[in-house]
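A single protein chain has been removed from this complex, and every other one stays in its place.
On to subunit A.
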Amino acid sequence: MVTLGIFSAFTPQNVMYLLGGLGITVGVSIISVILSLIFGSVVGIIQFERLPYFSKFVGTINNVIRNLPLLLIIFFVYFALPKIGIHLPIFWATVVAMSTFESAMLAEIVRGGLESIDIGQFEGARANGLSNMQTMIYIILPQAYKKMIPPIISQLISLVKDTSLAMGIVLAEMTYRSQIIYAQNSTYIIPVLVAITLVYFVLNYGLSLIARWADHKLA
């Protein structure tokens, strides 16, 4: 009976267990969002600046990463790196894999955003005496980020969703824990999946509301 499942699936113990998973999901997401925003911006700017050799090199690595499945990168960091002596706890292995992949995705958005800025903005600033760095910080990046907010947020939403891939290395995040719970009793499947569906929806819809607010506020 499904109705029976609804009541018995959410014992205090199961709810706490799921919330713990939510904590891990949110933890991985927040740290990965921050890291990938930083590294994605740096990589995007390096590609945009067209530095001899270096930009090409970074661009090539970026291209390779973007064209791999995220799950493969997670496996790489968690299973392959220890073979060459780099041991990461499962939480941090997930963070490193997610941040690597999302940085590459965000770098493309940042590069595209920078390229959408009129060359006149650079020339005006450079002719006005600003250094290259000052031009980027005060003139170009603020204008570019304004344009980049919607694609960046949609990328961050997929980051939050993709944390569930870490169940592939048995990280006890929310989706994995829900599986543990409904494995106890098949009547739990629907209520538990519906519950985590709602949680993911609220998380990501919240993000898109922030995006809409920021877009409206800055536009």
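The working rule: a contact is a pair of C-beta atoms (placed from the backbone, for glycine too) under 8 Å apart; a residue touches a chain by one contact, two chains touch by 3 or more; residues count from 1.
Going forward, contacts and distances are computed from a predicted model.
For the omitted chain of this complex, the UniProt record lists the protein as "Glutamine ABC transporter ATP-binding protein", which is one of "Aspartyl/glutamyl-tRNA(Asn/Gln) amidotransferase subunit C", "Formylmethanofuran dehydrogenase subunit C", "Glutamine ABC transporter ATP-binding protein" or "Protein phosphatase 2C domain-containing protein". Among A:69, A:82 or A:124, only A:124 touches the chain left out of the display. If you put the missing chain back, the residues of subunit A touching it would be 118, 120-121, 123-131, 134, 138-139, 142-143, 146.
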